[in-house]
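Submitted below is the structure of interest, expressed as structure tokens.
Here is chain A:
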Amino acid sequence: MADLRRPRPAASRLGRGRALTAPAAAGALVRALTDRFPELAGSLWTDEDTVELQSDGSRNVEVLRTLRDDEALRFWWLGDAAAVDYGPHEHFEVVYHLFSDLHPAWLRLRCRVNRADPHIPTITGLWEGAMFHEREMYDMMGIVFDGNRDLRRIYMSPDYRSFPQRKDFLLPDDAADSSAAGVNPLERPETWDLSRFREELTRSPAPHYPPADEAAE
Partner candidate 1 sequence: MTAVDPETRIPDPIELDRLEEERLAAALGVAGPRGADTSEYAGFETVGIPDRPPQTEREAEMYSLEEGEMLLNMGPQHPSTHGVMRLVVKIRSEMVTDLDPVLGYLHRGIEKLCENATYTTVLTYVDPMDYMSAMHNEHAPAIAFEKLYGIKTPKRAEYIRALVMELNRVFSHGLMMGFLALDMGGITPILYGFINRDEVVDLLSSISGQRMLFNFLRVGGVNWDVNDEFINRLSAWRVNVGKSIGDNETLITENEIFVQRTKGLGVLSGERAISLGVSGPNLRASGVPFDVRKAHPYSIYDELEFDVITQPGGDTYARYLQRVAEIKQSLHLIDQIVDQMPHGPVQAQVPGIIRPRPGRAFGAVESPRGFYSVYAISDGGPNPYRFRMRDPSFISLQVMPVLMPGHLIADTMAVMASLDPIMGGVDK
Partner candidate 2 sequence: MELGEVLLAVGRFLLATTLLLLLTVPTAFIVIQMELKVIALMQLRYGPNRVGPRGMFQSTIHGFKVLAKEDITPDQADRPTFTMAPWMVFMAAAMSLLVIPFAPGLVAIDSSISVVYFFAVLGLSVVGLLVAGWSSYNKYSLLGGLRSAAQMVSYEIPLTLSIVGIVVLTGSLSFTEIVEWQRVNGWGFFWQFWAFPIFFIAATAEINRTPFDMVEADSEIVAGFATEYSGMRFGFFFFAEYVALFIMSTVVVTLFFGGWLPPFFELPGGFIGTLLGVIIFFAKTYFFVFVAVWMRATLPRVRVDQLMGMAWKWLLPLALVNLFVTAAIVLIFNLKPVGGA
């Protein structure tokens, strides 16, 4: 098990955009993208089979719609939608991978999301199938997709309060001897607030086993 508390200096740099490094076989795609999204052209980056584009989180629907519907692009296949956490003082990213018959490359769109206020528009209007992706991202990272009409937890139970794939989520064995032990409320069931669901129950006295004299009666 890796030590999560070791410093990860490169992690913060990962989120930054990098320049176009290598000309891929996807020259036509790069030209089309620079043509359609001149303001995002600075973030273009390719490797041997991927073309990468970065945009702000609020623009994701607009960019994805252009990518899907534009005749020269036609990225009809939503391969993947994933969330990435770059650490407590950085930001989230929602990453979409697209595929088009016209171009021999995966298209990766990275959308930046503010970590303090993680909101991003839903893309379920473009691809219905993004629903489970977004529910998973909400469940695991806590990113809220505005407009999604079924944003529930999908893997964890509905009364779970934490977001397990965030980088500041400590695994139980780490949490026990971390500096935050006893302070951090994550992953400790006794700190989960269930009052929202069972108000009446919390008002009644705590469950107890009847003492011997009561049981005898």
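Candidates were picked such that all candidates are chains of the complex that A comes from, given by their letters.
Assume a contact is a pair of C-beta atoms (placed from the backbone, for glycine too) under 8 Å apart; a residue touches a chain by one contact, two chains touch by 3 or more; residues count from 1.
In this text the structure is predicted, and so the values were computed from the model without any measurement.
**Q** Using the contact rule from the top, which of the candidates 1 or 2 touches chain A in this complex?
**A** In this complex, the candidate that touches chain A is number 1.
**Q** Where on chain A does candidate 1 make contact in their complex?
**A** Counting only chain A, the residues touching candidate 1 are 1-2, 4, 8, 10-11, 13-14, 47-50, 52, 76-80, 82, 84-85, 95, 97, 99, 101, 104, 106, 108, 127-133, 136, 140, 149-159, 164-165, 171, 196-198, 200-201, 203-204, 207, 209-210, 212-213, 215-216.
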